[in-house]
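With one protein chain held back, the other chains of the complex are shown just where they sit.
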Amino acid sequence: MKKRYLIDRSSRSVIFILALASFAVLVAIAVFTLKEALPALQKIGLLDFLLGREWRPTNGQFGILPMILGTVMVTLGAIIFAVPLGVGCAILLAEVAPQRVRLLLRPAVQLLVGVPSVVYGLVGLVLIVPLVRDVGGPGLSLAAGVIVLTAMILPTIISISEDSISAVPRSYREGALALGATDWQTMWRVVLPAARSGIAASIVLAIGRAVGEAMALVMVIGMATAIPLSPLDPARPLAPSIALETSYATGLHRSALFAIGVVLFVLIIIINSIAIMVMRRGGHAQNVR
Amino acid sequence: MPRMSAKSTQKLALACIWGTGVVTFLILLVILGYVLVQGVSDISWSFLTTAPRGGLSGEGGISTVIVCTLYLLGLTMAIVVPLGVGAAIYLSEYAPDSRLTHLIRYGTEVLAGVPSIVFGLFGFALFVTALHLRFSILSGALTLACLLLPTLIRASEEALRAVPRSHREAALALGATKWQTVWRVLLPAALPGIATGVILCIGRGVGETACLFVTMGGTSALPTSLFSGGRTLSMHLLHLVLDTNAFEKALATGVVLIITIVAINAITNWLSQRFRARMAGGA
Partner (left out) sequence: METKDAKIEARRFSFYYGKRQALKEVNLKVWEHQITALIGPSGCGKSTFLRALNRMNDIIPGARAEGEVMLDSQNVYSPGVDVVELRKKVGMVFQQPNPFPKTIFENVAFGPRVLGMDGKVSLDEVVERSLRSAALWDEVKDVLNKSGLALSGGQQQRLCIARALATDPEVLLMDEPCSALDPQSTLRIEELMEELKERYTIVIVTHNMQQAARASDWTGFLLLGELVEYGKTTELFSRPQDKRTEDYITGRFG
């Protein structure tokens, strides 16, 4: 009989240790990255680092402004295309499409969410880059990056927005329709506003994914260190830069890469905090399953 | 411009919406279609069973890569499942409703969104360098485990919370201890949900490149121990694209990857169905 109580008490300790280990990991990540980045930040100086326009590690120059701009531009470009497409498709799946279409499209979107980034990059390299090259420039460009990134974040926006739209209570719709509103007016004026927080959350999450994407962009965006002046120019966002140089960087160069990592980390924390706040404030009941 | 009537606005809106659906479907078609159509011709038994021979033309197959991928995923899951499920049990059943708990949960949520390249950096600094594990499957697995941990914790905790409170009460009223309640009632009831989370993590691990790229080394030899370097399917695809001109092989590798993802999605869906059915009664 006493064995039961022994098991109960020791299992409590085991669970606690496991949980502690997990959280220790999470804390360690932040601490370690910061520690490795410190030498660079101290030596280069935060402002020179963030606003410097030249990234030439061999010359001792570590300015990441072009990278920051690259990330901002490619993310913005992708969002501009992906949001209307994504929300429109979400509306389609949630309300408009007949059952047969839905049965086809939903698993398709789900599949797209799971496709590895390298596959997106591969298709981008083989299909999109030549297309862009036909328009002008080397092909490996901001434009190619935007197109590939749009395709990558689209499924995220669609699936989460669709959940949100479906979660809006039927009674809202019925109330509007009973007053004589058309389907579209109901959607635009009642349903979408009600699903607003979920849709916003999906957009913020998509931004997070875009900012952090490294591998697919490495393959299509050109990775040249100048500030892109047109969409046909190559660009070099933050995340792909880290991926490219980590394996051979040493000393201050390596520390600078960690500093870029810190910048990304901070960016993501800000973006995700906004997402969490938006989701909580909207009080939407969506469960990401 | 005269104001459009509500009906015409609706027609226009509907057309646009269908347009977005068409575009999305096209994207899917292009990605999957291109890879599958072009790549399938290069898939053969020998492709799957010979080792890559390296070199500019990317000779060989993907046998060692497949082995390495399985090895890595197995090791990663062995690390992340006990830690993740344990932490989820703690958060769901044992943790007091304190500020510390809220902080931990917040931290988990935020970390779920950190890009994998940052995890790669971290893994490089800690496992590869500081702990002297070098470029190895062990470093890769530890790094990947860190990446997947927040996701698994979140999925498992949700599954546990979905078990109705009345089950806990009924078990306690029958004289069960807390651990007996967790082990005999909650975990079995939450198992499909947890399993879904695990499979989802496996799927994500299969597609991961960035964090493994900088911790696993990328050799194409058959791994002999935890400390050998290695290359996963996604890494191999990257290598083929960036370092060789063997695009057909890259596409073939892509096909294998996509098929794996399809299979994983199907299993996840089936498990979700079972989860819902079991909670509602029957089975």
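Letters A and B mark the chains as written, and numbering starts fresh at 1 in each.
As a convention for this text, a contact is a pair of C-beta atoms (placed from the backbone, for glycine too) under 8 Å apart; a residue touches a chain by one contact, two chains touch by 3 or more.
Because the structure is a prediction, the values reported are computed rather than measured.
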| item | value |
| --- | --- |
| Residue touching the undisplayed chain, where the options are B:Ala13, B:Ala141 or B:Ala189 | B:Ala189 |
| Residue among B:Thr177, B:Thr244 or B:Ser272 that touches the chain left out of view | B:Thr177 |
| Contact set of chain B toward the excluded chain (per top definition) | 97, 164, 166-167, 169-177, 180, 184-185, 188-189, 278-283 |
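Here is the rule we use: only the chains that are shown with their structure count from here on.
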| item | value |
| --- | --- |
| Rounded Å distance between chain A and chain B, as computed from the means of their C-alpha atoms | 16 |
| Interfacial residue positions of chain B with respect to chain A in the complex | 6-7, 9-10, 13-14, 16-21, 23-25, 27-28, 30-32, 34-35, 82-84, 86-87, 89-91, 94-95, 104, 106-122, 124-126, 130, 146, 149-150, 153, 158, 177-180, 182-183, 196, 203-204, 206-210, 213-214, 234, 237-238, 241-242, 247, 250-251, 254, 257-258, 261-262, 264-265, 269, 272 |
| Contact set on chain A toward chain B in their complex | 4-5, 7-8, 11-12, 14-19, 21-23, 25-29, 32-33, 36, 84-86, 88-89, 91-93, 96-97, 101, 104-105, 107-112, 114-123, 125-127, 151, 154, 158, 181-185, 187-188, 205, 208-209, 211-215, 218-219, 239, 242-243, 246-247, 257-258, 261, 264-265, 268-269, 271-273, 275-276, 287, 289 |
